[in-house]
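Structure, as structure tokens:
For this depiction, one protein chain was excluded, whereas all remaining protein chains were kept in their positions.
Every chain is named by a letter (A and B) in the order it is written, and numbering of its residues begins at 1.
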Amino acid sequence: MRKLKDNLLLTLLWFAAFLTVAVLVTIVGYIFYKGMGLISFNFIFGDYSPSGDGGIWPMVVTTIYTIAISLIIATPVGILAAVYLQEYAKQGKLVRLIRFATESLTGIPSIIYGLFGAVFFVTTLKLGMSIISASLTLTIIVLPVIIRTTEESLKTVPRTYREGSLALGTTKLQTLYKVILPSAMPGILSGLILSMGRIIGESAAIFLTAGTVAAMPSSIFSSARTLTVHSFLVTQEAGDIELAAAIGIVLIVIILILNFSATFISKKLNKADY
Amino acid sequence: MTSLPLKKETEKIGKSNKRKYRLEKFSGNLFLFCALLSVISLLLIICFVFYKGAHPFLAEGYRFLDFLLGSDWVPSEDKFGILPMIIASLYATIGALIIGVPIGLLTAIFLAEIAPKSIAKIISPAVQLLAGIPSVLYGVFGLAIIVPFLQNHLGLIKGQSLVAVILVLAIMMLPTVVTVAETSIRAVPKTYREGSLALGASPIGTIFKVVVPAAKSGIMTAIVLGMGRAIGETMAVILVAGNSLIIPTSLTDSVRPLTTNIALEMGYAFGTHQEMLFATGIVLFSFILILNFTLARISSKGGN
């Protein structure tokens, strides 16, 4: 009887795993199957044309802009905030408040960030539907991610490094940038790379703050679409699954590269020093 | 051995310590400010979204209960009821959890406990990777494969339906649930397993009676994160939901969850209509808080 139950459960486990893998393989496989025909040099680097045979270069550029701007702001703020929480703060009410805020930010769905960006950056700050509005919204979205990953990697720096440095009459600041941050760098870098993935995957918040103009942005104050928003719009408006899948391939490949480089960096740098 | 000239040098530089202390104080304050930016952001989000969303009820004479329980949403006729969307969101989330969580957890258990190392080593990172691909792509897949399938096999006029939403969300949450749950199951100390096996329990029995309960809090986190993804998802859902403004009575009805309502209408809404979309956002947010809270309660009760 027990044997029967065990076998049943075991079958169930195999079945569930098989199902998961099958579904996920199907999705990725389908996207590659459907979109591969469109992938060409011209598709990626060509200018967009509404007739359909153009490329996605404006969306690639927009995506790069949003990543660059949001990370330029979120990286220093996030790292320094993590440094404060791990290295400077005395445990107490203030730290609890900050942690509560970062955790809450993690839980807010992207559409609400979109609403906030629309009323705050677009309307109140008069930045309009633009790359900059979307990037500032994305900054807040990735801030908790950067804070958390930086904190995790600061935790892995041995306490003895801090003591050793401070005992030599250095200030906390000197210890921080000469000893602690270099040691924590692999973890921080992979955190940053993962935030890039998060930005690339984001759609709803960008949709509400950057608008949907399908053209090469003339500046960061232009309205534009990122790759992800583009793949959504071509599906919704034109039902062009093939095009959406082709953009999907580009997105998946970028995510793949980012993930590999994150793993590579943390392994490589770890080996170099320890 | 100690050379004296150097000693003088150290003393001379020692006088510049004042500058160092000032820099130290400044940097400490700068770091504190950076940390406070997340608090400031949260406050700004709450203030702006709530201010906008609460305005019609506080200043324009709309009744909040009518908004929450009204079943008609016709902005042009000044009718703002979101009950159909609340129900659609609720059904979609619960449905996705019912399908996605068991499959995800069983897969996680399989990868952590049963799978040969060589297989787990390929599958786990692949699943992890899939947690990172843009959710829109799941919607594209849903529209291209799931929707036509439902249309052809269930005889629907329109394949875009509640069941399509549920399936897309369930698939989308799988990678998150699997990855987080697997990590927490792997973190259960070996000694637990050994203890149970030594008492004569079967390997499978050990997994379900000892290992899984020990990983409970991580599994709970996996469910909460998966749910967060499902309930907050917007763009993928728009593609497969059909977006009809009716209270769903069957799985095959076309639905419009809360998130999609905001995304679909923000583009052209203004005035009260726009404020009502912010109010929809508040309801969505409260919804998430309540679900998180409930799950936390369930898991702490299970612990006792």
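Following the convention adopted for this analysis, a contact is a pair of C-beta atoms (placed from the backbone, for glycine too) under 8 Å apart; a residue touches a chain by one contact, two chains touch by 3 or more.
The criterion applied here is as follows: contacts and distances are computed from a predicted model.
Enquirer: Write down which listed name, "Phosphate import ATP-binding protein PstB", "Tricarboxylate transporter family protein", "RNA polymerase subunit sigma-70" or "Rieske family ferredoxin", is the UniProt protein name of the chain that is not shown.
Expert: For the chain missing from the view, the UniProt record says "Phosphate import ATP-binding protein PstB".
Enquirer: Any idea which of A:T26, A:T171, A:T212 or A:S261 touches the chain not displayed?
Expert: Reading the full complex, the residue touching the unseen chain is A:T171.
Enquirer: May I ask you to list the residues on chain B that touch the chain which is not drawn?
Expert: Residues 1-3, 6-7, 9-10, 13-14, 16-17, 20-21 of chain B touch the chain that is not shown.
Enquirer: Please give every residue of chain A in contact with the chain that is not shown.
Expert: The list for chain A reads 90-91, 158, 160-171, 174, 178-179, 182-183, 273-274.
The definition used in the following text is that only the chains that are shown with their structure count from here on.
Enquirer: Which bits of chain B are touching chain A when the two form their complex?
Expert: Within the complex, chain B contacts chain A at residues 20-21, 23-24, 27-28, 30-32, 34-39, 41-42, 44-45, 48-49, 52, 102-104, 106-107, 109-111, 114-115, 123, 126-130, 132-141, 143-145, 171, 174-175, 178, 202-205, 208, 228, 231-235, 238-239, 259, 262-263, 266, 277-278, 281, 284-285, 288, 292.
Enquirer: Show me the residue ranges of chain A that touch chain B in the complex, using the header's touch definition.
Expert: Touching chain B: residues 2, 6, 9-10, 12-17, 19-21, 23-24, 26-28, 30-31, 34, 76-78, 80-81, 83-85, 88-89, 97-98, 101-102, 104-105, 107-116, 118-120, 124, 140, 143-144, 147, 171-173, 194, 197, 200-204, 207-208, 228-229, 231-232, 235-236, 239, 241, 244-245, 248, 251-252, 255-256, 258-259 of chain A.
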